[in-house]
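What you see is the complex with one protein chain gone and the rest in place.
We just call them A and B in the order they show up, numbering each chain from 1.
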Amino acid sequence: MSSVLIVGGGVAGIQAALDLAEQGIEVYLVDKAPSVGGKMAYLDKTFPTLDCASCILAPKMAALLRYPNIKLIMNSEVLEVSGRAGNFRVKILKKPTYVDWSKCNGCGVCTEKCPTKVPNEYNMGLSQRRAIYIMFPQAVPKRAIIDAEHCIRLNPPPKAKEKAKGPLCGVCERNCPTKAIRYDQQPEIIDLNVAAIIIATGMELYDPKNLPELGYGKHQNVYTNLEFERLVSATGPTNGEIVRKSDGKHPRKIAWIQCVGSRDVRFNHYCSAYCCMAATKQAILAKEHLPNVECTVYYMDIRAFGKGFNEFLERAKKEFGVRYIRGKVRIDEIPESKNLKIVYEDTAESYLKTEEYDMVVLSMAVTPNSKLSIPLELAEGGFIKLKNPYLDPVSTTIEGIFVVGAVAGAKDIPDSVTEASAAAARAALIAKRLACPTPEVVK
Amino acid sequence: MTEPRIGVYVCHCGFNIAGTVDVKKVAEYAKTLPNVVVARDYVFMCSEPGQDLIKQDIKEHNLNRVVVASCSPSLHEVTFRTAVAEAGLNKYLMEMANIREHCSWVHHDKEKATEKAKEIVRMAVAKARYLDPLEELEVKAEQSALVLGGGVAGLRAALELANYGLQVYLVEKSPTIGGKAALIGYVDPKTKGAEIVSKMFELIKECPRIHIFTNSELIQLSGFAGNYTAKIRVNPRYVTEKCTLCGECEEVCPIEISNEYNFGLNKRKAIFLPFNNAYPPYYAIDHRVCVKCGECEKVCRFGAINLKQEPKIVELKVGALVIATGYDPYRPFKGEYGYGLHESIITLFQLARMLDPESPTKGELIIGGKIPKSIAFIQCVGSRNTTPGAKEYCSRMCCTTAINNAIKIKEKYPDTNVYIIYKDIMTYGSDESLYEEAGKKLVQFVKFEDKIPRVLITPEGLFIEVFEYTIQENIRIPVDAIVLSIGMLPPRDIEELIAVTRVSCGGEGFVREAHLKLAPVEAPTKGIFLAGCITGPKNILESIRMGSAAAAKAMSLLSKGKITIEPMIAQVNEEKCSGCAICVGVCPYSAISIKNVNGDRVAYVEKALCMGCGTCNAACPSGAMQHLGFKDVQLLAQTRAVFGGEVNV
Partner (left out) sequence: MAGGSEFISINPSLNREVFKLGGKSLLECYQCGSCTAVCPLAEELNVSFRRAIRYTQLGVEEKILGDISPWSCNLHGDCTDSCPRGASPSEILAAIRRYQANKYDWTGLARWWNNSSLTAKILTYLAFFAISLLFYFGIYWQKILQFASTGKLVILSELLIPVVAVFVVALVILAPSGYRAYRFMIKDKKKEVGFFKSLKLIANFFIKLETESMGVPHKRDRILEHVLILVGLGLFILLAIIYLVFPKFFEFEIISKALIYIASLSLLIGVGSPLTKRLMASEKTHWYYKKFRHPTDWMSLITLFPVALMALLVFVFYDLSMILYAYIAFALLLIFLIPFLLLEFAFGKHTHWLYKIIAYYVGARTGYFRGD
């Protein structure tokens, strides 16, 4: 029996790994981040059940560690794939973490002592972390990693370097109880032989700066929805306090802007599928955190298509009093108060209106992480193309390589998880070398 | 019972716990608790050295209970159970005290958090004193699966499972497999549902491990994951494999009824072939309408008709069950948007069928006897609370299907005005391109919100009156035909399915999955998996993927050939049990039955079915029902400890 490579350790990758491992198949799970979890690890709660995201994801992440046949290859990327279904040869570049992960036990002493502070990506830059850090408290594997770019030892400031006689800093090395720090760690190439590959590289948020009319980056109190998610999260930069960047005050009025970069021929033609419900959820969360806050969602079509979604939407409207206004907007900042003036045509009233808000959240489009070193054909929107989704579900144009989750089309968590299991079924057949007739393509 | 000798291990979890809780103090405190022989703190109990510490102490101090005060058991219970087992202790003699998620992570005040941690540890120690050793059970898993429903989801699941090497029984209620996908025309601009289904049939034919039962239904399911016994009733087809599809029988059959395989667009006989590529490729007699006149039998030259066939009951042993019985189209009531009152008011399914070249109209758009010059789709019929009969949910596929067919109409009849009267266009994900395309093809969209459109049937023709939301005006649109974009309903026979398989359904009427987000293809009952629209509206692609996904879960379950049964389940004290059967009624998994033991009625728990929910334990009036691992005595000790009560019961 041979093994399966999964690229991407988000919820889809995790699910595929667990389904395969349970069948006794050896799984390599590669992720470019130092921890698995993907985008779901950033979320506070999930719609429409308002389940705490990390409460349902963390057990799955932890489960990965319980299977001896799952090998996590973090902080790595796939360099090259050759061969064919049943026998792919894969080269993986494992970037240095500068910490010996076989020794590190994630105690976090180093992250307390490190003198260098840098913006924390996990909190979307809304808080700070050290140059040596653990990605987030529930990280799996929970291991420290040195950010070489910001570490004084690894990337000393030119002036300090000139003055110093020996190597600089070294605080983490001195304090590490398990002596795990390795400043001289080099990139490593890992060669693998796998029977099948599952691509689950997921998505990134579209860059909101491409839409200057919304003023992201220019106006302080304009947030992306992922930033807001961190802001509202108990593990976030403010421990769940919703406060404005400009003055640290609670907002009284928050607006969500839908279809930012989605359904727009100038940016992305496709609908990002998750954002209507995510905004509805965030509005409800805002109401739960700040009962007096007024929440307004500016939308085009509310896409409440999944199980329980429309019921959730009705609840937001009736129980929480979230206001939905149909119309596209432009955002101006009011310089004195740093409040935001939303200019829009209320398409019900055919009238240009302006309304002032304390905070604006942009429901960003997603873009697929499909720039891979594997020559897979792409479909419209840059998503990885499915060869013949009706007869050969989740197969890419290369036999034996499967694709799941948002990199194959914008989608929400349950659909990603379902696809992951589907890919696990398809990959298992190859890994176990079972009869699997290749169906013809439907014309 | 030997005197408990307890070891307590307090974890720092780096700064996660130690940052808020004074772990040294907690460990010191633990030492003062009764039966505690040793208490230690360590930076990471879950690490190798941490585990070694426990193992060493078990041997050195002859410990027979272990309490680990660290994180949530969902994270490391398995780790510590393995560790104590390696030291020779029964692994269920380990108890975890969660002082991270339940304490350090949610508090800031170090002093108070330390006090709380002490209490949590005290409770765990109190319980640990009453822990019993438990043993896991292993049962053999049948290498076979039953797939209910022969639509695309079921077919896909069957294909995956059969290729995996499992024996698959595919049970389909109607005389052919293929489901609705075979009938609904174009599923995307280029692909016909019937083509997909035909290709799937070819794959199925090549698969020797798939046994298909058509005209059949599951009537009984007993047993548990890995060891189900399924009873199938195979209703007679009255036509045997000798059938050559000559069609002579059809001509002589005197009975004519509406053809459900064309969504009522034409009529069929009592003896019929559902559709051209139907599989198995034989005629079938609809026993509900056949009068057994024998005309067909007389005319059949091949002796393929046998009206004396009787229903058969087949008993199958299967390891897993995949439910993929799909959905029913919404049934508009008479007069709902004029449905049933005018020949030119049809449903989306009828329209989609019509545009299939193999339909009664040969792919032509002929409604009410003519090609409409103006046609309107009304969306959300039966969905999103539009009419009194409508469901609250969105049926997910109707917008895309309507737009797809609207484009088809525009391509074929560019002069026909096509209106789509909608509430919100739900072309999510990449389907948005169809919405864009529709605009380019001059399909017109009309939005309504709370006031639903009204259909007027007048001598001058059909009109739709609608309050257009984006101009806030009442407008009247003259149309020649109206298509009701009906949504999806749970299948009509879902009640029987629930009765037989004990799955449960949510408020909207579809089967409930184990977890909406992360376990979308599993039923709460182990061994039962869900695929396609049985859990709620899906499009065809999503259903197919769900078929594969459900198969993956069944593979995982059966791949080892055996199934481990958790020992933390309900146990009956037969001495105490009065046989009142309250527990039988409350058990959500039907794991409890009443059996006769030496003439006494007592409850009996089928271990493999029990999921350890504890409901019976709570309901039992005599205390006969105990939940292993959470026995009354254990929980009471824990509860008393909360209030600082005596640890000794």
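Just so we're on the same page, a residue touches a chain if its C-beta (ideal position, glycine included) is under 8 Å from a C-beta of that chain, and two chains touch if they have at least 3 such contacts.
Given the structure is predicted, the values throughout are model-derived calculations rather than measurements.
J.: Thinking of the whole complex, not just what is shown, which of B:277, B:374 or B:430 touches the missing chain?
T.: Considering all chains, including the one not shown, the answer is B:374.
J.: Of the residues listed, B:60, B:206 or B:465, which one is in contact with the missing chain?
T.: B:465
J.: In the complete assembly, which of B:477, B:533 or B:570 touches the absent chain?
T.: Result: among the candidates, B:477 touches the missing chain.
J.: Where does chain A touch the missing chain, residue by residue?
T.: Those residues of chain A that touch the unshown chain are 213, 259, 263-266, 300, 326-330, 343-347, 350-352.
J.: List every residue of chain B that touches the chain not included in the displayed model.
T.: Missing-chain contacts on chain B: residues 374, 417, 425, 435-436, 439-440, 442-447, 456, 458, 460, 463, 465, 468, 470-471, 473-478.
We adopt the following convention: only the chains that are shown with their structure count from here on.
J.: Quick one: which bits of chain A touch chain B in the complex? Just the residue numbers, please.
T.: Per the touch definition, chain A meets chain B at residues 11, 15, 19, 22-24, 46, 48-49, 51, 56-60, 62, 66, 105-109, 112, 137, 177, 262-263, 265, 269-273, 301-311, 314, 326, 347-350, 379-381, 383, 389-391, 393-394, 409-411, 413-415, 417-426, 428-429, 432, 434-437, 439-440, 442-443.
J.: In the complex, go through chain B and note every residue touching chain A.
T.: Chain B reaches chain A through residues 12, 14-16, 43-44, 47, 74-76, 78-79, 105, 152, 156, 160, 163-165, 187, 190-191, 195-196, 199-200, 202-203, 206, 383-385, 392-394, 396, 424-433, 436, 449, 469-472, 506-508, 510, 515-521, 535-537, 540-542, 544-553, 555-556, 559-560.
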